[in-house]
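Just one protein chain is left out here, and the rest sit where they should.
Labels for the chains are A, B and C, by order of writing; each one numbers its residues from 1.
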Amino acid sequence: MTAPLVTLTGIAKRFGGVTALCGLSMELYPGEVHALLGENGAGKSTLVNILAGVHRPDAGTIALGGSEVTIPHPRAARALGISVVHQHPVLFPDLTVAENIIFTQPAPRRRTRLLDWPAVERNARTALDRLGAHLDPRTPVNQLSSADQQLLEIAKALLGETRLLILDEPTAALSAREVDRLMDIVRRLKADGVAVLFVGHRLNEVFELADRVTVSRDGTTVISGPANEFTPESAVRHMVGRAVENVFPKAEVELGEVKLEVRGLTRRDAYHDVSLQVRRGEILGLAGLVGAGRTEIARGLFGLDPADSGEILVDGRPVAIRSPRDAMARRIAYVPEDRHTEGVALDHSIRFNLPLAALDGMRRFGLLSARREAELAAGAIDRLRIRTSGPDQQVAALSGGNQQKVVLGKWLATDPEILILDDPTKGIDVGAKAEVHQLVSEQAAKGLAIILISNELEELLAVADRVVTFYRGRQGPEFARRPFDAEQVLGAMTGQVAHALA
Amino acid sequence: MHSPEVLPPPAPPAARRRRSPFAQRELSLAGVLLGLLVVFSVLVPRFAGLDTLRQVLADMAIVVIVAAGQALVLFTRNIDVSVGSTVGLTAYAAAAVIAAHPGLPLVVPIAVALLLGLVLGAINGALVATLKVPSIMVTLGTLYVFRGADSALAGSQQITAQNMPPSYTALASWSVAGIPGMFVYAAVIVVAAHLVVRHTLTGRALLATGSGPDSAERMGIKAGKLVFGAYAVTGLLCGIAGVLWGARYGTVDSSAANGYELVVLAAVVIGGVSITGGAGSIPGVVLGAAVLTVIGIGLALLDVSPFWLQAIQGLVIIVAITLDLVLRRRLAARGRAA
Amino acid sequence: MTDSTTPSRNLRLPAWLGPWELMLAALVVLAFVLASVTNPYFATADNFAITAIGALGLCLMVVPMAWLMVAGEIDLSVASIFGLSAAIFGLTLRAGLPAWFAIILGVLAGAVAGLVNGLLVVDIGLPSLIVTIGTLGLYRGCAYILLGNEGISDLPHALTSFAQDTVPGTLVPYGFLVFLVLAVVAAVLLHRGAIGRKVLAIGSSAEVARFSGLAVRRIKRGLFLFSGTVAGVAGIAYSGYISTVRATNGTGLELVVIGIVLIGGVSMYGGRGSFAGVLLALVLVTILTSWMTLDDAETAVQYMVTGLLMVGAVVIPALAARIRAARGRRTGGRS
Partner (left out) sequence: ASTGASAPKSIRDCNLTMIPKSTDNPYFAAVHTGMADAQRELGGDLSFVGPAAGDVTGQIQRIQSGRQRGSCVIGLSAVDSTAVAPALNAARDHGAKIMAWDGDVATGSRGIFVNMARTDAIGRAQFDILANAMHRTGQFGIVSSQATAEVTNKWIAAMHAELARPENKGMTLVKTSYGDDDAKKSYDAAVALIRAYPDLRGIMAPTPIALEAGVKAATDLGVADRIVVTGLGNPSADAQLLRNGQVPAYVLWSPRELGYLAYYAAAAYISGEITGRQGESFSAGHLGRRTVGADGEIVLGDPITFTKDNVDDYTRDFQTTD
């Protein structure tokens, strides 16, 4: 084995009172994919930010190609050949695709020193085409889907000379096809001798790609070694510090009568002629690629963007759902796709957030009872196993999984009978993921009718009782019998299989 | 587990192609402006003509100059509500210098105003950029501080055109081949600002900072410097506006340009600059100022009672921004359909 | 990772009494003491009564503005509504209609004006800053259309004495009682009421609020309506205070109102703010104004003090935080 490209020794970083890293050490070799695993909050992104020049370590050294370096700012990192795909895309939503790439590399300019826009746009197009993302360089980024934004973020990182490519959860928003393309590119770069640091929570992807694995916990390295010395189970044990029995618990539940039925639901430019049924105690999975229209259907059911035509029946009676309040009156709850912008008020406390959807039910003479609020918070923290220093902690300071539990808690406080979950485990670690599945399972057992949307097929197939597929806004085949055939479902999701072979 | 064989052909890119929203904004504003011109030409026969054009160009110059600066600040997700006071203070300083020493070369009062403006802008910029405190608070505070300084400096003094040498008032009144000099200043500033904003990395970085402050930090964009720069430039432009204010309106006292910040803010926001940062363009700002100026001139020429003026002006502003919104939605819908 | 729980502090201050409010409270005390010591006329019951009654219009308008800004919106037209309501009230009186009817009509006009703002912002989707710059002109202009250059000064005695006099035997102005009731209700509802929670959530993220099933649009409309209504009441009360209705009543007051709300610690972008802070800011500004007036301070000085107060209110805590952070680094984070 050659000399390491990057050697990190004793890296430490504190944010105020929080210790994100303490004495983390690892080595990255050229031509190797190195996976960094750890729970939410283990300090992975902090390490990435240190290598990217965003943060400076409080202690420890970074050696690049044998000599010690400091990386004072992001431009220094790029000059050293370090390219980063950040966990949350580092984009400027009001600027266009092309404008977003000009800060990454020296932008093409004319002799007048003004920007050469045709060249900028050409560059952007080339970079995106490499990923198979055919985006118009003039589109403002805020009009892109989150998947396309992620692709743009990756495209930016692949511009220019790269010696070390860092991918911090690049696949959270991507569909299978795009993940495959990314994997191909990573393999190509690896062959060219680039070192790749890969951070991810989807263990199957990690083990498909990684040559070496480092597991970190509480800011330090727990173990590091060749990938073939790990199994997903052993990696999880190191991450969590205990064995996680079952990531996808599945309770056997006696199904009740049909709780929610949808007939011929249609919304222009979004979905067409959708018909579904969910029973009490049942978890119905909606499978599809990103952009298949599942979120739109969920929003239609919740009254955020009501459908143009079609019928919604709750308990067999047709209901009109024109607003979230209508939906809530039917005891429908919706855990949205993007917990940061749709799920929780980040700059407020857990205690503030939990009663938000149930305020009308818990006020007396217009006032909130502090006691009931405290009870709600304490109950949710306890029942949902939210890890926090207390109900007054800001939600922004919680890990992703715990934030998601707050969203779930907010909706469970409304005492729902129908629960729609849109990608509830996006970006959260295995331990938390198992807990979320456990909670969903418990709710199903209590007789809730659950609709689960997920981009992680493995999860969907393991947790759902029944799976309906969607392809570009149209309903595809339905798979009603467990265990499901992954190839078949994937085929249906991608429009290749027209009928369920069930 | 994902096999590439079953993947569908890539989605046609045309489905997501959209026209840039900036172009839409300018197009719809130009439509509103055109509509106003037509309406006024029909209502007031004297409106249509070169004289009006000249007057519009000269009248909007000071607003445009200050608004260009304000836009830079708004791009970065900040605001400067002290511009009215800065214009007033610099206007007084320059006029006082030239009135006290009429023999001095013109560069002296101009330099005084520009330098003072720059310093005032830099004070705002330093407070906002280095201490990262809310800009509305800082500049609402300096609005009062600068106005107080103006009042302390000017006291009961009033400098009128008679105290200024003719060469000073000529700064505002010259014209060449029928093109007002006021327009020339504004045009030079606007073109320069547009080139910087639209066609340089610095300009795009300004918008980027406002669009995503966290992203800017991670990209290594020096947001602090940009914010400071935007305020300093705004101060400088207010200094220029101050000189022109005195030269054009001929009377400067401690209340000059009092409340002007709202006029400027209206022009900038009508021009499509988002007060939450990141979005807007200089041509949009020019159109916003033009819309406001045309409304003002058109209504003044229209034989309405002065008691009706303010109400109609307010109403027209509301109608204009509503129309602009409707037009933009139309254009966006058409862009999607095409 | 989870055992990093900090030991629970014994002293827990309520959420609405944060460092900002404590700083304002300290400033209020400081200003009060200095004013009392340096000016013999300041700490007199007479002065308190005069000051409280003179600031009534301002005080009233601060209340809804604080709510509106917590919700992430702004209303620059309040001072114009203040003028318009008074104008309609005055004209109705002059038409010979009874005073109670004129008051109702005036307040109703304020409510309608506020609602129009709300409809433009919520239902058409225009930004409130620019909408209310427009209606600032529109409503003030309407007052001019109605009154022209005339003034109406034959106001009913009941109104003028309500707006000018104190409760017999005390030095508490009648009008001030109204404000106290409004302020207490507004404070309690903002921090303990369901509606307050909703408004804070809307200001923090309108999207999250909508996804939580809150009636974001209705609440925002309601807040604009509230703002207009209170501005109407304030306008009529003020016309009673000066016994005169004129188209110019209250011109320029909007910036003072907004300034106080900002000094009170409400974020211009919404979602944050305590009512205690706003009230303290109101008291602080009123004390300073009274003190400076009694000291015959020139307007220049008054402007500078007001401005420096606003700048200082944000700059000093920021500087202090910097110094603390720097010292923290030097001592290696031990404190």
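Operating definition for what follows: contacts are C-beta pairs under 8 Å (C-beta built on N, C-alpha and C of every residue); 3 or more make two chains touch, one makes a residue touch a chain.
Just so we're clear, the structure is a prediction, and the values are computed from it rather than from any experiment.
Partner chains of the missing chain, restricted to those shown and counted over the full complex, are B, C.
Interface note: of B:53, B:115, B:161 or B:195, the residue touching the hidden chain in the full complex is B:161.
Although one chain is not drawn, the whole complex shows that of B:254, B:274 or B:313 it is B:254 that touches it. By the touch definition given at the top, subunit B reaches the unshown chain through residues 44, 46, 51-52, 55, 59, 151, 154-163, 169, 173, 245, 248-258, 296-297, 300-301, 303, 306-307. Within the entire complex, the positions of subunit C that touch the omitted partner chain are 41, 44, 46-47, 50, 54, 144, 148-149, 151, 153, 160, 164, 241-244, 246-248, 251-252, 289, 293-294, 296, 298-300, 303.
We take it that only the chains that are shown with their structure count from here on.
If touching chains are joined by edges, the resulting network of the protein chains shown connects every chain directly with every other. Seen from the Cα centre of subunit B, the chain whose own Cα centre is farthest off is A. The greater number of contacting C-beta pairs, out of the two interfaces A-C and B-C, is seen for B-C.
Here the spacing of subunit A and subunit B, counted between their Cα centres, is 42 Å. Centres computed as Cα averages put subunit A at a distance of 43 Å from subunit C. Residue positions of subunit B touching 2 or more other chains: none. Looking at subunit A, no residue sits in touch with two or more other chains. Interface residues of subunit C, counted against subunit A in their complex, comprise 1-2, 4-6, 8, 188-189, 192-195, 197-198, 200-201, 204-205, 207-215, 271-272, 333. Listing the residues of subunit A that touch subunit C in their complex gives 14, 17-19, 39, 41-42, 217-218, 304, 324-325, 327-328, 334, 336, 341-348, 352, 355-357, 359-360, 362-363, 366-368, 370, 387, 389-390, 410. Those residues of subunit B that touch subunit C in the shared complex are 127, 131-134, 136-138, 140-149, 151-152, 254, 259, 262, 265-266, 269-270, 275-276, 307-315, 317-318, 321-322, 325.
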